[in-house]
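All protein chains but one are shown in place.
Naming follows writing order (A and B), and every chain is counted from residue 1.
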Amino acid sequence: MSETARWRRVWGVVAGVACLVLGMALLREVVDLSDHRAGLTSTVAAAMEDSGVSHPPTAVLLNFRSYDTWLEVVVLLGAVLGVLSLADRRDFSLAAPRQDAPVLRRLVDLVLPLVLLGGVFLLAQGTGAPGGAFQAGAVVAAGLLLAHLGGSLRLGRIRGVMVVLVAGVAAFLTAGLATLTAGRPLLDFPTPGSHAVIVGIEIAIAVSTALTLTLLVLASAPADGPDEDLP
Amino acid sequence: MSLFLLYGGGGIILFVVGLHRLITVSHLIRKLIAANIMAGGVFLLLVATAARDAEQAPDPVPHAMVLTGIVVAVGITAFATALIRLLHSETGSTTLDEADGDRPASP
Partner (left out) sequence: MSLAVDLAVVLLLLVLAAAALYLPGLFRSAVLFLVFGLMMAVAWVRLDAADIALAEAAIGAGLVGALILKAVIQMGDDAGERGSRR
């Protein structure tokens, strides 16, 4: 066999052995870990009253570790800017929707309001039950993508797209600056106002995430018309 | 076997298997799939550590971390597919190898 093929075969074996060894070492560590019980559940539970929401993961995401969530939204913004900068078109217009799917279009027209309602519901109950901004944004993005596939979403140059895309980052920035100018540590929300701040940030995140996720999938489309037929 | 061992061990296996394919295959989309499966394995291990104590509610901090990880993964995958598509449309190849009969890596 050729030179490269032989090297590839050798590398395959070496990699396989190395991964096996790594896997066994990691598994041993996992077995060691299984005895540790100390988690942060009680620590978080003790601080829930100050958080402004009643669902622990939401409190962790948007209050106790809100800095991580801020940077997460920044990463999303960076990704969508990267995808848009690589897109074939110079404006934000999305790929031409399919023209020949009447059944899908009718179905989407029926289902889209429910999808949007579902997104709003997930956002609204995220403070007290499973749900939240990212889930809501993803559901709305799925609805928008369905609308695009069905042909009912016809967007040319979307004015104000950048404003919506940066809304999440901007909300965090505003909240952070507000806490700093009030003399508190960054993003340390005061207990009486924390619920309002969290809800405000969540709404901004949900809206910007919805558009961001939609553009992430759509903007990487070829410049020449609809996609080839899906199988 | 506890829940933690089962899911944690499964997560480790996913990670290692994904790692193996990541470093052996040359097709970029396959590498991307492998990287995402590795990420899934890590998330499994994290959430398994959150569910270790059966009496208490699950630890919400790893939940938040995994949520963040999932969102970051989709951003990275989107950018990666855009880059791979660009590479494919510019050079016609879907790997970064030079010695496979593709055009040589030229500036």
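Quick note on the criterion: a contact is a pair of C-beta atoms (placed from the backbone, for glycine too) under 8 Å apart; a residue touches a chain by one contact, two chains touch by 3 or more.
Computed from a predicted model, the values in this text were never measured in an experiment.
> Which one, A:63, A:135, A:179 or A:208, makes contact with the chain that was left out?
Considering the complete complex, A:135 is the one touching the chain left out.
> For chain B, enumerate the residues touching the unshown chain of the complex.
Within chain B, the residues that touch the unshown chain are 1, 3, 6-7, 9-10, 13-14, 17-18, 21, 27, 29-30, 32-34, 36-37, 40, 43-44, 47-48, 50-51, 57-58, 63, 66-67, 70-71, 73-74, 77-78, 81, 84-85, 88, 94.
> May I ask you to list the residues on chain A that touch the chain which is not drawn?
On the side of chain A, residues 57-58, 122, 130-132, 134-135, 138-139, 141-142, 145, 213, 216-217, 220-222, 227-228, 230-231 touch the unshown chain.
Criterion: only the chains that are shown with their structure count from here on.
> Taking each chain's centre as its mean C-alpha position, how far apart are chain A and chain B in Å?
Chain centres of chain A and chain B, defined by C-alpha means, are spaced 16 Å apart.
> Over in the complex, which chain A residues touch chain B? Could you list them?
So the residues of chain A touching chain B come out as 4, 8, 11-12, 15-16, 19-20, 22-23, 26-27, 30-31, 33-34, 36-37, 39-42, 44-45, 56-57, 59-61, 65, 68-69, 72, 75-76, 78-80, 82-83, 86-87, 132, 134, 209, 213, 216-217, 219-220.
> In the complex of these two chains, what residues of chain B are touching chain A?
Interface residues on the chain B side: 2, 4-5, 8-9, 12-13, 15-17, 19-20, 23-24, 45, 49-50, 52-53, 56-61, 63-65, 67-68, 71-72, 74-76, 78-79, 81-83, 85-86, 97, 99-100.
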